[in-house]
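A single protein chain has been omitted; all remaining protein chains appear in their positions.
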Amino acid sequence: MPDDIVKELSQGAQPSERAAHPRRRMRGFRLWGRVLLIVSGAVPLLLFLTFLIAPLIAPYGPNTQGTGLPFAVPSSAHWFGTDELGRDLFTRVLYGGALSCEIALGATAIAMILGVLWGFIAAMRGKILDEVLMRSADIVMAIPVILLALIFISGFGANELSLIVVIGFLLSPSTARIARSVALTETSRDYYSAAVAYGASWRRLILREIFPNARQSLVAMSVINVANAILLEASLSFLGLGIQPPQDSLGSLLQEGFSFLYNSVAYLFFPALIIVILIWSLNVFADQLAVFSDRRAL
Amino acid sequence: MAEQTRNPGQNGEPLLIVEHLTRTFRVGGQVLRAVDDVSFEIRRGSTLGVVGESGSGKSTLARCVLRMIPFNEGAVIYDGVNLSTLRAREMRRMREHIQVVFQDPHGSLNRRLSVGEIISSPLLAHAVGDRTSRASKTRELLEIVGLPHAMIDRRPSELSGGQAQRVAIARALALEPEFVVLDEAVSALDVSVRAQVLNLLRRLQDDLALTYLFITHDLSVARYMAEEVVVMYQGRFVEEGSRSELFGDPRHPYTHSLMDAVAIVNPIRKDRRPQAALPSDVGDALQASGCRFHPRCPIGRNLPECQQDDPSATSLQAGHLIRCHHPQSKDDWRDATGALEG
Partner (left out) sequence: MSALLEVRDLNIGVGKREITDVVSGLSFSLARGQRMGFVGESGSGKTVTALAIIRLLRPPLRIIGGSILLDGVDLMSLSERQMNRVRGGRIAMIYQDPMSALNPVLTIGAQISEAVRLHSDASRVLARAQAIDLLGDVGVSRPSKRFDAYPHEFSGGMRQRVMIAMAISAAPEVLIADEPTTALDVTTQARIMDLLDTISETRQIATMLITHDLAVASGFCDDITVMYAGRIVERAGVRSFYERPVHPYSEALLGAAIDMTIPVDRPITTIGGQPPHPGELEGSCSFCPRCPYAEPICLERRPELIAVTDAEVACHFAEARALRQPETAVDG
């Protein structure tokens, strides 16, 4: 281990001239960053897992009415209180969270597959194809989200699958942009040229040369995509363009909670809180991933 | 003194012929000629050295020869086959014969793969043999370049520069090529490691009957490695000749200034000549007329023919070509610049 460091430092790695007050702050930073990384990664993970086992831990059914008085205040029987039909809000939030996460993960999968292919092909083929692909990405990004969602939903209906496809599609151009820039970086490196020089095929170049080196950026990108997908789902469902009753998602709960705001604050508060926690922690996690991979990077 | 040939049985036919190779870029409104009408031949088993500084186009030349970038005019003929006529699949097969080693030892290795995977990559890419035969070939290649078998599982980050470059060389040899392009292959290495790798390259050339295109900015290294040398300046060759001709009797002012600049490991040189010879660092590549070198040339700076006419190639003697209106012998140069030649 020391060898690498010595080697790195004595092979002309450049120290920063701005080394003011180095030691103490550096150590503090590193520790804080690590804590942040773990916490911000653990929180969404715990939430996902909780939603996953929703049917097991939910105290009531999601649609069971009359489990308590309507708009009951949070209590030990109903942790989040009840809604207008006496259904337990905690249960509904659990099921809603599960559906939101399902949609987010599905959409992210689509966004990543579509976006990465889009970006890699643009980077590798270059010139005209690159222009065409990137301009179309620009076009998609310029179309208002709501409009696109409306068009899609009018054709395919407002349900889980539609949402997954629409959100996935909406997130793919920005993914493509990042994938393209990462691919461009790697294709400009000598090891890539070497692979071209010994006659590697396209498939080999993508899978073996570019992909493993792009992995870190792509992981960070997918985390951000999940966060964005959650936000998009919540927005679309809130506007009534997404999940419809009897299904629940965080967004649809938000909508209902909003309409009953004067009856029960908890109705709106808890779904909103979950959304905020999810998005915030995912973003911080992606950030810390980037910081840490930079530090370790060669 | 007779030129020592190392492969007496191999010489003769040229393996690589480059004719009037030209590659231009458009920068702003102007045309930049990165490689401008370069022609040469490399005989089987020998080494051609291409010497030039940054901006000379030598790396672009290498990539054109390897068909990694396209070129605008000219032809690259390998073993009688014009490479431009080949389709993608045929070119991929041709790549088994033509290999390359790049300058940055670590940059040319995929840091996510192990040494063994890197070396066997070309074999995989061309579906050569099966897993066992590839593994034994990899071990064989490690031996050839002087690395222990234990290296197979190491990562590039665990290697020194010299070791990494050896791995790059092993990879280049995996498909048993006949021709290897060495693009500044030792420039990024420590001087002591440089010597080791150069020795290795020469030994490999003898043992495996390889032909090299050796690109470098270091004249001393070119002199050691190459029997024939081409000096390039801003995309053109300015002087070309055999080792004894070029180093024994250089004629082009740029060649002279390169030789002046190369420090000899000897402190007596400390009281050496002024560098008044080249008034500025590498000049503008986009200048319009005349000899490319004239703005920096102590001889031709103010001569009308040098300012206006681009000199064409003339032959001083068999095999010694030059592009200059006023070639200078060593004595002429010394008088003209007050320089002390080593």
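Per-chain numbering from 1; labels A and B assigned in written order.
In the analysis below, a residue touches a chain if its C-beta (ideal position, glycine included) is under 8 Å from a C-beta of that chain, and two chains touch if they have at least 3 such contacts.
As the structure is a computational prediction, the values presented were derived from the model and not from experiment.
Enquirer: Out of B:Glu117, B:Asp218 or B:Asp310, point to the residue that touches the absent chain in the complete complex.
Expert: Checking the options B:Glu117, B:Asp218 or B:Asp310, the one contacting the hidden chain is B:Asp218.
Enquirer: Using the touch definition up top, pick the residue from B:Glu117, B:Glu140 or B:Asp190 that touches the left-out chain.
Expert: B:Asp190
Enquirer: Which parts of subunit B face the unshown chain closely enough to count as touching?
Expert: Touching the chain left out of view, subunit B contributes residues 4, 53-55, 160-161, 190-196, 198-199, 202-203, 217-221, 223-224, 243, 247, 257-267, 269-270, 272, 275, 278, 280-282, 342.
Convention: only the chains that are shown with their structure count from here on.
Enquirer: If you average the CA atoms of subunit A and of subunit B, how far apart do the two points sit, in angstrom?
Expert: So the centre of subunit A lies 49 Å away from the centre of subunit B.
Enquirer: Mind listing the subunit B positions that touch subunit A in their complex?
Expert: Where subunit B meets subunit A, its residues are 63, 66, 68, 91-93, 95-96, 98-100, 102-104, 106-113, 121-122, 124-126, 157-158, 160-161, 168, 171-172, 174-175.
Enquirer: Under the definition above, what is the set of subunit A residues touching subunit B in their complex?
Expert: 4, 7, 11, 189-191, 193-201, 204, 208-209, 212-213, 298
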